[in-house]
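Excluded from the complex is one protein chain; the other protein chains are retained at their positions.
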Amino acid sequence: MTWVRQLLAIDRRIIFLLVGAGAALPLLFPLNLPVAVTPRVRAAYDAIDALPPGSKVLLSMDYEPDIMAELFPMSVAVLRHCFRKHVQVIAMTLYPAGTGLGERAISTAAKAEGAVLNRDYAWLGYKSGFQVVMIGIGENLRGMYPVDFYGTPLDSIPVTRHVNSYAQLQMVINLSGSSAADYWIQFAQGRYHAPLVIGCTAVMATDYYPYLSSKQLLGLIGGMKGAAEYERLIDTFGDARRGMDAQSLVHLIVVGLVIVGNAALFISKRSGGDGGGPASGSMTR
Amino acid sequence: MTLQTWIAAFLTLCVFSFLYKDNPFYRFAEHLFVGAAAGYLLAVQWQNVLIPNVWTPLLHDHKLVVLIPLALGLMMLARAWDKGAGIARWSLAFYVGIYSGVAIPGYMQAQIFAQLADAAKPFAPGWGAVNSALVLVGLLTVLAYFFFSAPHKGVHGAGARVGIYFLMVAFGASFGYTVMARVSLLIARVQFLLRDWLHVLPGP
Amino acid sequence: MRRGPLLLTFLSGAAIAALFFIPHYRAQAANSMLLEWTLVVYAFALILGSISLWNSHARKVRNRAEGWGFSVVTLVSLLAITALGVWKGVGEGTPVDWIYNTVNSPLASTMFALLAFVIASAAFRAFRARSVEATLLLVTAIVMMIGRVSIGELISHRLPGITEWLLDVPNLAAKRAIAIGVGLGAVSTALKIILGIERSYLGRS
Partner (left out) sequence: MVRSGFVTPELDTRWFDPARLNVLIGILLFTAFLVVNIFRARAKGTLYVRPIAGLKALDEAIGRATEMGRPVLYVPGLSDMSEVGTFAAITICARLAYRVAEMGCDIDVPCYDPVVMTVLDGAVREAYSKAGKPDAFRPGCVHYVSAQQMAYVAAVNGFMLRELPAANIYMGSFYAESLLLAETGARTGAIQIAGTDKVTQLPFFVCACDYTLLGEELFAASAYLGREPIQLATVIAQDWAKALAAAAIVGALVLSALGHPALQTWLKVA
């Protein structure tokens, strides 16, 4: 069974090429496969949709450019939804490099929905220290942010004028790719009982199911796929939905590789081969 | 704008070249990245922490209480010399003490009690009860797996075995989702190269 | 020798833990103040770290170690960006912001994107159904990968429902047990530190 051995010893670079092509081709020749909406994303959408016009939400966009692929389209989609429902957004970030991204997400969404700075939203910008800021807002928002990103005192901004802590907010939305999400659960939700919706990278998504079940989270938007679902819910077509064909194809390639790799190993073992090198891992008990 | 795109595209390709093998381009990108990241973080701390939390309150508002964290910070710097280890220990002691103190009630509330309360809520009616029961079984058996003070034998051993199956399904779920996340990031990078750099894709 | 620092750990830790239970506004203000102090300490630690980084690369340059030229790149970029940031700021529109978007951000994103390739290669070579456990893991992963994207729905309408069940039941159960276990581990470690049982952080194992 030499062909099996040859297959198992295939140069990794061929696999890399395959993946690269899988990501690029659907972008060049899109198929526009349908995007199904999953319950947790719908729950997040419904929670925001149920807010009466004039409600205020705190939106913290805690990510840096390295993972913006997943969270930036999500930010735009959520913001557009809020603006459409005339929900007032107080936006901030806990990452210094998130400032530019946050501002861009807001201006993109505001332009699309005709929202106006200070009337429909406020942009507070960056403040350092996760726990410090979250606890600080619970105590006194102005202690953390005396002025907004542009230097306007919060009292001069209609959106923030009557907001002093979580108590005057109808919801906290956190879009993050790090442990910031855990701290929002621990502090904004746990300590101050703010209703919380989280959007996160797909990697993190499965970890938050216990919090959904315990209603500590009202909804969960996971990764670029979650963003694509949200885009579909608000009926827009952004970067997340554009990437979904490539997503499907590369997933198929990875699944194919797992199956072929295992099948080849199986055949080579049955024919008495060594299985193409040592096992590279062992399960520890 | 174009200069920026070209540099970014060049650096993107430098890193991708690592897939072929380690090479001077990757090494250059790696060393540039390390220096740039360290410099950026230092500058950010300077502008966002040292200026607003130390400099301004001390020199403009004359808040002397700021001298305490300043002293603790300077004591930390003493670590740069071998002899300063004893001095730096005080800053570490404070820093570690604070974060331990925050962790105790934080974890107890959000991670333990909240989860216990939800696990203890009555079963859902109808078919939901089957799922509720499965969740309970999974929870108890995984806890059994992580029970260290008895060997995995008898009932406890059997429970731990079931627990590991639940763990594996959970790992599989995380795994699938992680693949999804990484693929998304690759797609965005390819989008950047094809759209912003080579202009073969239409704009957003 | 270490009694002083241990006492400081105990006092600061016990104080901030106690403040959790005291809703009094003055107590909460003290709480915030203590947390802000840690930010300052961290900033100084970062300076210390950067000195360490500088030293290790400067040593390579001084000794003309293999690849010392690359270390020059690190030293120059570290110095230049720190200086620019301190001088001109780091906000929108500053030179440091431009450098961040041109250098740091694409480098970090591309490092992340490498992961997709590495995963694919590992999928072929390393992800083996060697045991019942590993098989369960792989089968779940495959169902997830297919079931959560558009193609899954084209294959079967039931797939998304199955993935949701996997997330909602077995995944939830295991993650909850882990959350409780890790939570207890965290509380226990923190208590050990505050009570002075765990001292490795002070350089004593």
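Note that the chains are named A, B and C in the order they appear, and that numbering of residues resets to 1 at the start of each chain.
Keep this in mind: a contact is a pair of C-beta atoms (placed from the backbone, for glycine too) under 8 Å apart; a residue touches a chain by one contact, two chains touch by 3 or more.
Not measured: the values here are computed from a predicted model.
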Chain not shown, its touching partners among those shown = A, B, C
Looking at the whole complex, which of C:Leu8, C:Ala45 or C:Leu167 touches the chain that is not displayed?
-> C:Ala45
Of the listed residues B:Phe10, B:Phe25, B:Phe146 or B:Trp197, which contacts the missing chain in the full complex?
-> B:Phe146
Option touching the unshown chain, where C:Arg3, C:His24 or C:Arg64 are the choices | C:His24
May I ask which residue of B:Phe16, B:Trp46, B:Tyr99 or B:Phe192 touches the chain that does not appear here?
-> B:Tyr99
Option from B:Met108, B:Val183 or B:Leu201 whose C-beta touches the chain left out | B:Met108
Omitted-chain footprint on chain A covers residues 66, 131, 139-140, 142-143, 146, 153-155, 161-165, 167-168, 178-179, 190, 203-204, 206-207, 280-285
At which residues does chain C meet the chain that is not included here?
-> 17, 20-29, 41-42, 45-50, 52-53, 55-56, 59, 66-67, 104, 107-108, 111-112, 114-115, 118-119, 121-122, 126-127, 137, 141, 175, 178, 180-182, 184-193, 195, 197-198, 200-205
For chain B, the residues touching the chain missing from this view = 15, 18, 22, 26-27, 29-31, 33-34, 36-38, 40-41, 76, 79, 82, 85, 88-89, 92, 95-96, 99, 102-105, 108-110, 112-114, 116-117, 119-123, 136, 139-140, 143, 146-152, 167, 170-172, 174-175, 177-178, 182
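The rule we apply is simple: only the chains that are shown with their structure count from here on.
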So how far apart, in whole Å, are chain A and chain B when each is placed at the average of its C-alpha atoms?
-> 15
Indicate the whole-number Å distance between the mean C-alpha point of chain B and the mean C-alpha point of chain C.
-> 3
Where chain C touches two or more other chains, by residue = 20, 35-36, 38-39, 90-91, 100-101, 104-105, 108-109, 111-112, 116-117, 119, 133-134, 138, 141-142, 145, 148-149, 167-168, 171-172, 175-176, 179
Contacts with 2+ other chains: residues of chain B = 19, 40, 44-45, 48-49, 102, 106-107, 111, 115, 118, 164, 170, 173-174, 177-180, 183, 185-186, 188-189
Touching residues on chain C, where the partner in the complex is chain B | 1-2, 4-6, 8-17, 20-21, 33-51, 53, 67, 70-71, 73-82, 84-86, 89-91, 96, 98-117, 119, 132-134, 136-145, 148-149, 165-184, 186-187, 189-191, 193-194, 201-203
Give every residue of chain B touching chain C within the complex, in rising order.
-> 4, 7-9, 11-12, 15-16, 18-19, 27-50, 53-54, 65, 68-70, 72-74, 76-77, 79-80, 85-86, 89-108, 111-112, 115-116, 118-119, 131, 134-140, 142-143, 146, 163-180, 182-183, 185-186, 188-189, 192
Can you list the chain C residues touching chain A in their complex?
-> 20, 25, 28-29, 31-32, 35-36, 38-39, 90-92, 97, 100-101, 104-105, 108-109, 111-112, 116-117, 119-121, 123-131, 133-134, 138, 141-142, 145-146, 148-151, 153-154, 160, 164, 167-168, 171-172, 175-176, 179
